Structure formats: structure tokens, C-alpha cells
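What you see is the complex with one protein chain gone and the rest in place.
Order as written gives the chain letters A, B and C; numbering starts at 1 within each chain.
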Amino acid sequence: MADVKTQSMTMIEAIRDALDVTMSQNSDVLVFGEDVGYFGGVFRCTAGLQEKHGLHRCFDTPISEGGIVGIAIGMAANGLRPVAEIQFADYIYPAYDQIASEAARLRYRSNGDFVAPLTIRTPVGGGIYGGQTHSQSPEALFTHIAGLKTVIPSNPYDAKGMLIEAIEDNDPVLFLEPKRLYNGPFYGDPHAPAKSWKGHPLGEVPSGHYSVPMGKARKIAEGDDVTILTYGTMVWVAEATAAQLGLSADILDLRALLPLDLDAITESVKKTGRCVVMHEATRTSGFGAELAAQVQEHCFYHLEAPIERVTGWDTPYPHAQEWAYFPGPKRVANALRKIMDAA
Amino acid sequence: MADVKTQSMTMIEAIRDALDVTMSQNSDVLVFGEDVGYFGGVFRCTAGLQEKHGLHRCFDTPISEGGIVGIAIGMAANGLRPVAEIQFADYIYPAYDQIASEAARLRYRSNGDFVAPLTIRTPVGGGIYGGQTHSQSPEALFTHIAGLKTVIPSNPYDAKGMLIEAIEDNDPVLFLEPKRLYNGPFYGDPHAPAKSWKGHPLGEVPSGHYSVPMGKARKIAEGDDVTILTYGTMVWVAEATAAQLGLSADILDLRALLPLDLDAITESVKKTGRCVVMHEATRTSGFGAELAAQVQEHCFYHLEAPIERVTGWDTPYPHAQEWAYFPGPKRVANALRKIMDAA
Amino acid sequence: MAKAPKPSSNRSRLYVPEPQFRPGDTPDYSHISVPADHTPARPDPLCDHHETAEHALKLIRVLRFNGDAVGEWDPKLSTDALLGAMNDMMMTRAMDERMFNMQRQGKMSFYMKSTGEEAVSVGHAMALKNSDMIFPTYRQQGILINRGASIKEMMCQCLSNSGDPLDGKSIPVLYSFKKHGFFSISGNLGTQLIQGVGWAMACAYKNEDGIASVFTGEGATAEGDFHYALNFASTYRAPCIINVVNNQWAISSFQGIAAGEGETFAARGSGYGLATLRVDGNDILAVYAATKWAAERARKGGGATLIEHFTYRQAGHSTSDDPSQYRPKDEAEHWPFGDPVERLKTHLIKLGVWSEEQHEELAKTCKTEIREIYKSAEAMGNLSGATHVNDYTMFEQVYEHPPEHLEAQRRMFTQELD
Partner (left out) sequence: MAKAPKPSSNRSRLYVPEPQFRPGDTPDYSHISVPADHTPARPDPLCDHHETAEHALKLIRVLRFNGDAVGEWDPKLSTDALLGAMNDMMMTRAMDERMFNMQRQGKMSFYMKSTGEEAVSVGHAMALKNSDMIFPTYRQQGILINRGASIKEMMCQCLSNSGDPLDGKSIPVLYSFKKHGFFSISGNLGTQLIQGVGWAMACAYKNEDGIASVFTGEGATAEGDFHYALNFASTYRAPCIINVVNNQWAISSFQGIAAGEGETFAARGSGYGLATLRVDGNDILAVYAATKWAAERARKGGGATLIEHFTYRQAGHSTSDDPSQYRPKDEAEHWPFGDPVERLKTHLIKLGVWSEEQHEELAKTCKTEIREIYKSAEAMGNLSGATHVNDYTMFEQVYEHPPEHLEAQRRMFTQELD
């Protein structure tokens, strides 16, 4: 990437840039959702796109998540590449039927006669005192659905490249945006001064078109003691906490949950013999369960301790108790200590 | 239960009897759903209830799963005990928001000011050539939701007792009915002559009121070689296949997925050292993942081989290939052989 | 069957609607006044939607029972077109009949007839371009037949055999024929309505001439997707037609459960600012005329029209259903709007271009033709015997390229085949 110009960007700007690049290159790309048009989105991810590309290419929709995904499916089947925004992942459930029964299965049901290459972007995770309805991480509800792909970036570089990849993919992709990382990395301490992406190496985003291949995890730290499998906001909490504990951890930012980079996972766990899985979502039937199941399936004879899960509690995401709910540095450290002490 | 009268019943009759008993004892119990009224339900589970209890206690609804659950929540909050039927679990997704965001969280959100003691009954599983939209087993999409309980009986005795328990529970309960077991046990061979519940010991159903406590697994076979954790239709396939292989298997019919009988599970796995988890649902992020994750968390040092999952494939449920999709005796046997050969 | 006792009446104030007639009753529709001269005027297709508000409450009819075609909605079709319509309707009916019987013999898992509703599908298709995309339910097989789809392929789909374009993936009747502008049918009711609106928005976005025509039964209008469709169609003035086929029944529940008893289905559209037409669905000329009007409106930028096709489901809901459980056995015969095939026949005879003999002859030809096609289809397999569908196809078309975990499952599956 020697002579590619880069620019320092937040994740919001990187997402906007990915939309701008694909809209500029391909008139089939349309962007829509609640408040995404003139206003540019409640998180500003689509700011300026309507002005630049026209009212008919970036527009507001009624407050109807089912309708938004429904029209996206029809448009995608008719040759377009719609990118729909769901304002918060907590509001995606009215669209669940359209996603799980329709977008995910159109190709299969019609045996390839019709396809639905659409992208659904939606912010996930807590950390903004959003309470029960602005904090959820529902990824596991989508990884159970055959026909869907589910990805989640943890930094501006990946966000842009992965979003371009998602839009150009010929299958429906759910693109989850960890809202606590929109403006900077977050290491798990809400009282520490907020960090910005500006100046961060992963905030250096190449201009123009590039993509991050779907299904390849990113090794963010190389180590021998323990493998940490995680994604989204927890990537940064994991890294900071492991470093603080002085652990030599192999940390994988999974990036895609489905398709999953099983090779990278097994290679790492076979090396370290220990594995901690981390996510912000509710524990029971979270994606961590799938990761734990697969790790023990594939690395059983290399495991020296039970796989630990660090997750949100099995309660709705509370408001005042946000940081008691969030799987922060203490919960991460407890799990890492526990697994290192084991056996 | 010495002098309790029993009657030989199919699972359909047992469910109907549970509804009849609770409706007779408590005028707060209402039954409704698509075609459940005059007609008595497409699987006949509500046949005769309208005639007996009146039009206002067992009635048809518009084809609107979201609306059905929505009114159930409002009625439950207003003191009734609604029992809503969703005609097939494959059609429950339009109600997903009302279930996951509303029924499951009303108590929490209002800190106990309002509650939603409702029951949702819905048939799950394949085996009737129903294809993609009459065969699904979406339990894992509900076990991820804090505030919900999810149960699934495997025989008439349990069906009646568990349904009464569900209706009387003060939290929302999803009651999943394995449709392939409605008329008789099913051992996995679609070409074998169909068996009936009539004459089967678990088809002997006590009359009147009784309940099966929620969260207690049922040990259906006692053994030392391997633990099989399963529920619904797969209970019977597991039992028959293990017997055929001559294995000494400890088989648990979980009955409730949430709350889960972790004690029974760990006790068994610690005894056998091997564990196979079985369900009909799609593999990735299925409830088997949660079971595998918990078993390795709690029994790691007793495990002699990786936990195996026997599941449906990660595809929609196909029509003509129904029996190639279904986790039948061969898939079960392969997994059992594999785990017994391991280590 | 003996007359089922009426359920004990409401002892509470909770109102639950009931149909007029149940098994054992003698249906009496004498209170339904079949409108003869009350057909509302034909406004300009680009009129303000308020001008069609009364159309939502009345009924557009062209064919009188005596065979006359009257009024400004009369599309004045050529004799060829009328004879073509008759052929398509009778082929549809013959195919339904055959497939129903074959299902009874176990050749397929399931079938759904459209008997009594052939005018809706055939008349509608005739008034559209073949390239206009239909988002059908499972009762618009007449559209495929009108558009010249291969009946053999349709039958192979139902038989889930080696000739099935869907490789056995879907249950019978859930066709997908992109080449015939026929969207893949979903087993989930309602979902396609809003997808069709999205398709139409894409047509507009691309400055293409095409429109979408989306279908629902009256029962499924209660799904949220119906609301989404009307609402988005209104906001973005999507070039589409939204069709509610009101065949009075949704499996066992009557239309009063679906929508209450206060208003027609067409009237739903008025509140959304859409044009609304309500048409005698057993009158193929009226269906044709209403569709033509709505298609012109959509194509010229006037936005969407909601059409209620008022008809009657003569058969059971599907092969899994027994309607005599919940409605009088002979209700169809008492249905005051007659049968769509009979009504066109009367018209053609009155026009002097048709006779009872020709009609019987055509019925015979259709039956024979369908039988022959069926034979060649069944030769490719059926569900009760060998389907000849390769089981491995179940792993295909989940994604464009199968991810590794699916490949691993495919390998696992191999071990089950010994």
C-alpha cells in the first residue's frame, strides 16, 4: 500500500467513506434508513451523502424496520445493492422475519433464481448509557440463520474495507458497528479520558476503494499463554487488560462471525492450550457458546483448561448499572487469571 | 399417584387436556390463535375447547403473529393468563419483537410493576415433509433472551404437566411442541410403521390437574459410557440408536432449556466422561453450542473426548431431502461411535 | 356431517366475529345484492386518489349473469383474447384437478388449488406486460400458465423430482420463475408485499418502465408487511399494484376475523392515500379492466393502487384441509357471484363465438393435455417413489460460495451414505 494516500478518520468517517466510495463507483448502491437522509444519521454515518449523491440515492424512510429490510430485499432482487441502516440493533427485531425468513433464504428457496445482495448496517453494544434499548448485541440471533453473513469491525481501517466488501458481496450481510468505538478505541474504563482514532494507526484509512476479505481474523497480539477470541468493542478491552496483566496473549479480532476463521482459531488455541472467549452480549446462547463449542471440538486434546466465557450478564442491559453489566477489565482479568491458574 | 385415574392419550390430546383443565379451573385462561377456534387448530390441539368453554375463551385471530403476541401481553398485564398458539414455529418471527423486546422485558423494564405471564405454544421440528417453512426449530433464538423461559416436551405425560406448569408460571414461557411426536414416538426411521402413543407408558396421562416442575430434566436411560443431552424429537432417536449400538448411555431429556437442569447434566457427564448433544436445529449457534460450552465449563476435567454435536445442517430445511437433513440414526450413530472411539 | 352445535354465546363483552353459516346450515345469500348497475364510473387512471374512495366500497363488474358485457369498464377484448383467457383458465383448473388427485395418491406432499379464482390470476396477467414482476401467493398459478411457463416444470416442482428447477428445496406450489416475471413464492405469508414495493422502487430508480404487482390473500392482510407495503408505496409513490384476493376464507377463519366486519379490504388503501378499486373477481373482464387501469396509473407515475378481488375459494385451503369441518359443504354453489369459468362461457356463447360443445371439447383437451404433461413429469420422479433429486443439492445455494463450515458438513454427510 506504499503510495496509497491515507487519511486519519474516525470509524464514523470511515463508514461514511466506504458508502461514498461505493456510491460513487456504482449507481446501484442506495443508502436509506431512519434519519439517514438530509440529517445524515443519528450517528452521522451518512452525513453529506444525500447532498453529494442526490435525494434518490440516500434517503429517509418511515420508522419501520421491517419495511426497510423488505424494500431492500426487493431492490436487491431487482439488481440494486441497497445498504439499509437500522438506527440501533435493539430495533432490528421488527425486521427479523424479513432478514431470517426472506433475505437469508431467497437464494436457497429459489435455487439461485433470485438473490438478495443487501447490506444491513446497525450500531451495537453499550457504553453510552443507552439502557435496555440502545445497547444490545444481538449477533448470535443472526449467526444461527443459514444464508446470512455477520461481520463486525473494531476499527476504522477494517470498518471501511469490510463495509466495501459487504456491499460487494452477493449474499446478505449484517454489518454490526460497535457504537462505543465510533470515535475512538475504548479500553474498558469509562472514567479514563476518551481516546480518538485520530493519530491511531488503525485510524489511518486509505482513500478510494479497498476491501478486507471476509472471514479472515486479525491477529492483534501474538502470545503463547492464552488465546483470546473476541470482536467489536471487547477487542480493545481484551488487549488492554491482557497487557496490564502482563500476559503473553494471542488475541484474535474475529471480524467475521460467519464465515468464521476457524483455521486461525485452531492454530492459535493449539499453540496456547488455553482459550477465553469474550463478547458484550448476554451469555446464554451468545456467540461465545458457538466459539467454545467449536474450540473444544477442534482443539480438545490441546486444551489445558476449560474455555472461559466473558460476557454480559443474562439480564437486559441496565441503565444506571451499565458498567456493572459491561464485561469490563475486572471481568476480563478475573477470567484470564482463572484460566492461567487452572490445572 | 396410586389412585389417580389415567387415560391413554396422544400428545395432541394431552395438550388439549392441559388447556381444558386450566380453562375449567381458572377463568383467566384464554386460548387463541390462527384457526384455533371453531376449527380447533390445524393440529387439532384446541378441538372442542370453543364449544365447551365459549367463543370468548377460545377464538380465532387474524393472521398476525405479532398481533397475537401483542394482545397476549396486554391481556397478561391486565391479569389474564393467555395461551397463544403460533401455527408453526417458522411463523413466529413476525412476533419476535413482541416476544424478545416486550414479553421478556416487561417485568424488568417496569421493575415488577407490570408482568406478562403468558404462554406461547408452537409446533417445531421436521418430519412431515413441511420444507423450509413448516419444520424449523428456533429454540436457540429464544434461549438467548433474558426474561423468557423455553421448554419442550417429548411425550404426552410431560406435555400435559409441563403445559399446566407453563400456564401457571408468572413469567412468559415459550412452549415448543415437536410436531413429529404429536401422534406417537418417532425413532428416526420414516419408513418404519408409525407408532402411536396409545399403549405407550408415557401416553398414560393422569386426568385432572398435575404439573411437571420446570427445569428438571428427565433421565430416560441410565448408563456409564456416554451422556446424551437432548430434547424433543431427538430424545427418541437418541434412545433407539444408542440401544441399537448396544451402548450404555445416560440419556437426559432436558425438557426445559431455560431454566436448564445443570445439576443433572454435570452429574451425568462427570460419571460418563463423554457427552453428545443432539438437536434438530441448524448447528451454528444452536442450543447445542450452549450445552457444549456449559458442559466443558463444568466438567472439563472429567471429559475424555470432545463433546460432539449432532444437529441439522446449516442450511434451510429442504423438502425432498428432508431425511438427508434430519439428524437421524446414522448421524447419531456416527457421533456415538466417534466419541466412543476417541482417546 | 351433522350440524355442529353453535358454541355457547359470549358471556362477556368481548366481541368475537362469527361467519353466517357453519356446517349444517343452509347458506342463504339473498341479502347480498349483487350490484348490476352500481358499478362506479371509470375515472382517469391519473386521478386524485380521493376519486376512487367510493370504488373501495362498491364493486366493479362488467359481465352480467346473462352474458352481456356492459359499462365503461368493459375492456372490449378481441375474440382471440377472450378465447385465450378461457383456455388459460381451463388449463389452470385442469392442472389443479390433476395435481390434487395425484397428491391424494401420494405422489407429492401437498397441493393447493386455485379453483374459483382463475379469473383473478389469468385476467390480471393478461392486463400486464410479461416483464412486470409478480409477487404472487400460492394461488396465482394461472399467471404462470398465461405467461407460457412450462407446465411440466411446474409439475416437476410439485413432485420434487429431477426436473424440479428448485432441486426439491421447496414444498410444492412455491414456484420461482424469474424468466416469467414470477417472484419466488415464500411460505411466510405477507412478506413479499413489501419486497414487491421495493422492486417497484428499484424500477423507478432505474427509470425503467416496469411495475410490480404484489398479491396477498385477505387473511394475510393482517400481517405487518401489508401495512409496510401500503405505507412505503404511498410515501415513495412506488409503481406497483397491491392485490388482495378476498376469497372469503383463510384456512378455517372467515374474512370477518381477518379485518373485522366494518369495512372492505379495498378501503384500507384510502387511508394511505392510495387509489382503491374493488372488483368482482369472478368476472374476468372486470379483473382485466381494473388491472389495466392500475397498471397505467403505476406506469405513468401515479403511484400504487390497491385492488380487492372479491371472489370465493371453492376448494379446501390445501390438500391438508377439509373445509366441510367449518363451512357448509355446498356454500360454493350458493355463492352469489357464480363461477368465473361459467361466467366467461356464458359471455362467449352470447357473443356467438362459443358453444356448450366447444366448451366440453376444450375441457376434454385440457384434461388430456394435462394428463400427458403430468405423465412426462412424473417420469422424472415423485416424492413417494424415488425423487431422483440428488441429496447433496441441499447444501447448494445457501450462499453464492459455500463457506468452509458448510463444506465440512457436506463431508460429514458423505459418511451417512453407505
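As a working rule, contacts are C-beta pairs under 8 Å (C-beta built on N, C-alpha and C of every residue); 3 or more make two chains touch, one makes a residue touch a chain.
The model shown is predicted, which means the values in this text are computed figures rather than measured ones.
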- line: Result, missing-chain neighbours among shown chains, is A, B, C
- prompt: Which of C:W73, C:Y111, C:F182 or C:Y205 touches the chain that is not shown?
  reply: C:Y205
- prompt: Looking at C:V120, C:I257, C:A315 or C:A332, which residue reaches the missing chain?
  reply: C:I257
Statement: By the document's definition of touch, the residue of B:I71, B:I92, B:A217 or B:A320 touching the omitted chain is B:I71
- prompt: Who touches the missing chain here, C:R13, C:H31, C:K76 or C:R411?
  reply: C:R13
Field: Residues of subunit B in contact with the chain not shown
entry: 30, 56, 61-62, 64, 66-67, 70-75, 77-80, 82, 94, 97-98, 101-102, 106-115, 146-147, 149, 169-171, 215, 258-260, 262
Message: Applying the definition given at the start, please give the residues of subunit C touching the unseen chain.
response: 12-17, 49, 56, 201, 204-207, 222-228, 231, 234-237, 239, 256-263, 267-274, 301
- prompt: Which subunit A residues touch the hidden chain?
  reply: 34-35, 37-39, 42, 50-51, 53-56, 59-67, 90-91, 93-94, 129-134, 283-284, 313-316, 318-321, 324-325, 330-331, 334
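The definition used in the following text is that only the chains that are shown with their structure count from here on.
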- prompt: Just by CA atoms, which chain is the most central one?
  reply: B
Gap in Å, rounded to a whole number, between the CA centres of subunit B and subunit A: 32
Message: Can you list every residue of subunit C that touches 2 or more other chains, as numbers and ranges?
response: 167, 169-170, 174, 186, 188, 224-225, 398, 405
- prompt: Which residues of subunit A are in contact with two or more other chains?
  reply: 66, 94, 97, 101, 108-109, 146-147, 258
